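Every protein chain of the complex appears in place save one, which is left out.
Each chain gets a letter, A, B and C, in the order it is written, and its residues are counted from 1.
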Amino acid sequence: TSNEPAAAPSSAAPAASTAPAGGNDQPGDKVVIGFSAPAADHGWIAAIAKNAETTAKQYTDVEFRPVEPTNDINQQISAVESLISAKVNALVILPNDGQQLNQIALQATEAGIPVINLDRVFPDKLAYRTWIGGDNYGMGVAAGHYIGEALKAKNVSNPVIVEIQGIATLPLTQDRSKGFADALKTFGFSVTAKQDAQFTVETGNEVATSLLQAHAKIDALWNHDDDQGVGVLAAIKEANRSEFIMVGGAGSANAMREIQSGTSVLQATVTYSPTMASSAIKLARLIAQGKGMSDLVENQVPQSITLASETITKDNVAQYLELGFES
Amino acid sequence: MGEPTTDRPAARTAAPALSSLRGFGEMRHLGLLGALAILVVVGLVTRPANFATASNLVSILSLAATIGVITVGATFVIIGGGIDLSVGAVMALASVWATTVATQSFGPVVMAICAILVGTGAGLVSGLLIAYGRMVPFIATLAMLVAARGLAQRMSDRKTQLIQPENSFIVELSTTRVLGIPMLVYIFALVVVLGWILLNRTTFGRRTYAVGGNPEAARLAGIDVRRHTMLLYALSGLCCGIAAVLIMARTTTGSSTHGDLYELDAIAAVIIGGTLLTGGRGTIVGSILGLLIFTLITNLFILNGLNTSDQLIAKGLIIVVAVLLQRRNLKERAP
Amino acid sequence: MGEPTTDRPAARTAAPALSSLRGFGEMRHLGLLGALAILVVVGLVTRPANFATASNLVSILSLAATIGVITVGATFVIIGGGIDLSVGAVMALASVWATTVATQSFGPVVMAICAILVGTGAGLVSGLLIAYGRMVPFIATLAMLVAARGLAQRMSDRKTQLIQPENSFIVELSTTRVLGIPMLVYIFALVVVLGWILLNRTTFGRRTYAVGGNPEAARLAGIDVRRHTMLLYALSGLCCGIAAVLIMARTTTGSSTHGDLYELDAIAAVIIGGTLLTGGRGTIVGSILGLLIFTLITNLFILNGLNTSDQLIAKGLIIVVAVLLQRRNLKERAP
C-alpha cells in the first residue's frame, strides 16, 4: 500500500513533533493487542485494517490479534467477547455502531482491558480509555467552507448545492451533514438537495445519476466518501456535466489523483484519514505498556485525540498523495 | 466466573433434542451432529486454549440466541409450506418501536410487550395477505421486508435508539448471569423448548405438518387451512418480536439496521436442518443444529482470525455439501 | 445534447413489446402500463421541468440497464419453475474477475468475454447442482450467492478495481452516445429483444414454458427436463456476465460490492410483471415493465428529494397493491 503510516506528516502521528521519539519505540513489555472493525467492504475500511496490521508488525513487542471483521453487530459483539476472554492487554475497536457496541466495550474496560476507541465513538466515556478518530463535524465544516469560499469568489447568489451522503443510518453521516450545513449558513447558503448512498461505487453512481437529472444546473456538490465518489464521478462524466465544483471526503488516492489532474470537477477532498488506525495501535501499545506520549508533558496518553480534517486541493495535493488510501 | 458450570448451556439447549430420540435417530440429524462434531474438533485443534472454555460456549450461545429464536418461527412457517423473508426487518422494526421515547417512558416491561406485539402484528399482516389475499409468500413477505425497514428508518429517524438507564432491565437480560449463563440464553432455550412442544405435542403443531405437506388433505380433514396459514406467519412475527428484545438486550439499542439479511441465515439454517422448502417435513432440533453449525463456523473464524471472504466461500460450500449429503440420505420426492 | 432524439430510447425498448400485441392485450400488462402512466403523470406534475426531458429518460434507462439485463435471465429461470438468488453476487464476481490486473492486461474485449464466461460458468454450476444434484433452487443459488461474494472479495482483496485508461473502451459503453443514447442502453435493448425472441420464437423458449408449467408433461413429451433446467441457470449467469460489463462501464470499476440485493429487485420485477413464481407463465415485456416501474419510483423520489425510508415503505405498498390487483384480474390457480 502507498500509505505507510510511518510517513504520516500531519495526522496524529508523534513523528510530526520536534521532540525525539523519547525511546517510546524501543521494545518494552510484550503486549497482545486485540483489534475489531467492520467488514472491509470498501476502501477506507480496508485501509484501516491494513494500517493497523502494518503498524502492529513494526513492533516486536506487539502481538496483533485481529478478529474476523463483520457488519453484523451481533457478531462483532461476539468477536469482542472472544477477545475479552482471551485476556488481551489492549483492545482497539472500530465499532459498526458506537452505541450498539458500548456495552461490550464497557465490559472489556471493567475486565481491566483498556479500550482504544477508533473512529465511531462510544457514547459512554466509561467504555473506553482513549478515543482517536476523525472529526466528522469538522469534515462537513471543511467541505462547507471550501464550497462557500469558492462560490463567494464566483459571486454566485442562491447557489444550487447538492450533497451525497454515506450510509444514512450512521451517526457520523449525520454529523458530517450538520457541519456542512452549519458552515454553509455562515455564507448565507443552504443545501438544495441531499440523498444517501451506501459507501459503495454502485450506489454512489445510482444516486448521482438521478440527482444530476433533478438539477439541471448545479453549483457545488459535496460527496461524503471518496469510495462512492468513484461512482459519482462516473455518473457526472456520463451525464457530461462540468458546470459545478465537487468536493470529496476521506482522501483516497484516487480522489487525489483526480484533483491533481486539474481537469476534473473534483477540486478538493476533505480528509478523514485511515492512518488513524496506525495511531490507534501505537496508542494501544503505549497504554498497555503504561507509557505516555513522549512529546507531551503528560505522563499518560490523553483521553481523546481528534484528527483535523484537512482540505486537499490542487495546491497541496502533492504533499498528501502518499497518504491517500487506495479505494 | 462461571467456570464450574461449563457445560450447562449445551445441556440446556440440547434438552428438547435429547428427549426426542426418534428425531435424533434419523440419518439427517446424525449428519448434522457429525458436522458439529467435526467443527468442534477443528476448534479444539486450532484454538485449544480458547475454544472449549465456558465463556466461549456462552458466547456462542449468546450469538446464536437472536437468530435462533427467529429460526424457531421460520421452522414453523417452512414446515407449513411457506417462507418468511421479512424476519430481519420485522425484528428491526420491533426494536425501534420498543425503544422510541414514547414507549420507553412506560418502562421495560411495556417495551418488551411492545416489541412482541409489533412483531406479531407484522406477521399477522403478512399472514393475512398470504392466506386471505392469496399472495405468494415470497412476494408478500418481501413487501413486508421492504416496508418494515422503511418504517423502522422513519420511526427512528435513522438513528440508533439507546435504551435509557431506567429501562436497563432489558439490557440486564444480556448482562445478568444465572449459573454463569446470561438470561438471554435461557430465553433462547425456553423459546426452543416451547417451540418444540408446540410443534410436537399440540394439535397446532401437528396440523402444521398437514397444512404444509398436503393442504388438500388437511382441508378434507376439517382443518381451516387459511386460518392456520395466517397463524403461522403471526407466530413467526412473534418470534421476531422476542428476537427484538434479545437484540435490544445485546446491543442496548433499537435500530433500523438490526437483523440485516437474517432471513437468508434463518432459512438456510432451517433447510440445512432437514426441513423441506416444499413443506410438510422438518424438525426444530434440525433447525437449531443447522444454526449452531453456522454459528460455530463463525466462532471458529473469529477465534482463528480468518477473514469474511473465506468464511463466505466456506459457508457456500458447506451449504452445498450438507444439502447434497442430506439428499443422499433421504429419498425425497422430486422437486 | 441529445435533445432532438427525445423519445428514441423509449421507442427502442418498447419495440418488442409492441410487436406482441397479444401480450399487451392481457389485463396484467394493461395494469402495469396503467401504473407506469400514473407514475409518469406524477413525474410530470411534481417535476415538470426535469422529468420529461430526454436526458432524464436516458438516465432512467441507463439506471435500469444493468438490472434489466439480469431481469431478462431471471424471467427465464422463473418461468422455468426455478429461482436464482445469486444474480447480484455472480455479477459482482464477474466484474471483479474481469478487472483484475491480469485480465486487464489483455484488453477490453477479453475483459468483457471474461465477465461473460465467469457469469455463465457460475450459472452452470448452480444449474448442475439443481438439475443433476437435485438441490432446491433456493438453497443452491443461495449457496452460490454466498460463495460468489466471498470469492469476489477475495479476488479483489476487497478493493474497488478501477478500469485502466487503456481499457477505457469498456467505460465508453456508458459515455459514448449514438443518437443521444449511451451504448449501454442499446445493449440493454438488444438483450431484451434477444431474450424476447428466444422466449417467444425458439424451441428453447417454448420448452421453458413446458418445463416450468408441467415438468412431467414436458418429460413425457420427450424434453430433457434436467438439461433444460441446467441451461436456464447458465442463461441467467450469462445475463449476469453481460450485466457485469454494463456495471463496469457505468461505475468504471469492478467490485465485490456491486449488485447487492439485486436478486430481490430482479425477482420482484419479474413477479410484478405477471410471471408466476410457480413457473410456466410469464413474459419478458411484463418483467421489463415491472422493472421500469421500480426504476421510475426511485427516479421520482430522488427528483423530488424524498428520502430512502419513504421510498422503501412505498415500494412495499406498491408491491402488495400491484399483486393484489393482478390477482383480482387474473383468475389464478390456487397456490
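FYI, contacts are C-beta pairs under 8 Å (C-beta built on N, C-alpha and C of every residue); 3 or more make two chains touch, one makes a residue touch a chain.
Just so we're on the same page, contacts and distances are computed from a predicted model.
**Student:** Name the omitted chain as UniProt records it, choosing among "Phosphoribosylformylglycinamidine synthase subunit PurQ", "Nitrate reductase", "Sodium:proton antiporter" or "Ribose transport system ATP-binding protein".
**Tutor:** According to UniProt, the chain not displayed is called "Ribose transport system ATP-binding protein".
**Student:** What chains on display are touched by the one that is not shown?
**Tutor:** Computed over the complete complex, the missing chain touches B, C.
**Student:** Just name the one of B:112, B:218 or B:232 that touches the chain not displayed here.
**Tutor:** Final answer for the missing-chain contact: B:218.
**Student:** Given the contact definition stated above, which residue among C:43, C:123, C:137 or C:280 touches the chain not shown here?
**Tutor:** The missing chain is touched by C:280.
**Student:** Which positions on subunit C touch the chain that was left off?
**Tutor:** Contacting residues on subunit C, toward the hidden partner: 201-204, 206-207, 209-210, 213-214, 216-224, 280-281.
**Student:** So that we can see where the missing chain sits, which residues of subunit B does it touch?
**Tutor:** Touch set of subunit B with respect to the missing chain: 22, 79, 201-204, 206-207, 209-210, 212-214, 216-224, 280-282.
Everything that follows uses one rule, which is that only the chains that are shown with their structure count from here on.
**Student:** Measuring from the mean C-alpha position of subunit A to the mean C-alpha position of subunit C, what distance in angstrom results?
**Tutor:** 35
**Student:** Report the inter-chain centroid distance for subunit B and subunit C in whole angstrom, where each centroid is the mean of the CA atoms.
**Tutor:** It comes to 32 Å between the two C-alpha centres.
**Student:** Identify all positions of subunit B at which a residue touches two or more other chains, and write them in rising order.
**Tutor:** 153, 158, 256, 308, 311
**Student:** Can you list the residues of subunit A that touch 2 or more other chains?
**Tutor:** Within subunit A, residues 40, 168 contact more than one other chain.
**Student:** Show which residues of subunit A lie in contact with subunit B when the two form their complex.
**Tutor:** 39-40, 65-75, 77-79, 81-82, 85-86, 97, 99-103, 107, 123, 168-169, 171, 174
**Student:** Going by the contact rule set out above, which residues of subunit C touch subunit A in the complex?
**Tutor:** Residue list for subunit C touching subunit A: 1, 47, 49-50, 53, 55-56, 59, 62-63, 153, 157-160, 162, 171, 174-175, 182, 247, 250-253, 255-260, 298-299, 302-305, 307-308.
**Student:** Spell out the part of subunit B that touches subunit C in their complex, as residue ranges.
**Tutor:** Residues 85, 129, 133-136, 138-140, 142-151, 153-154, 158, 256, 264, 267-268, 271, 277-278, 308-317, 319-320, 323-324, 327, 332, 334-335 of subunit B touch subunit C in their complex.
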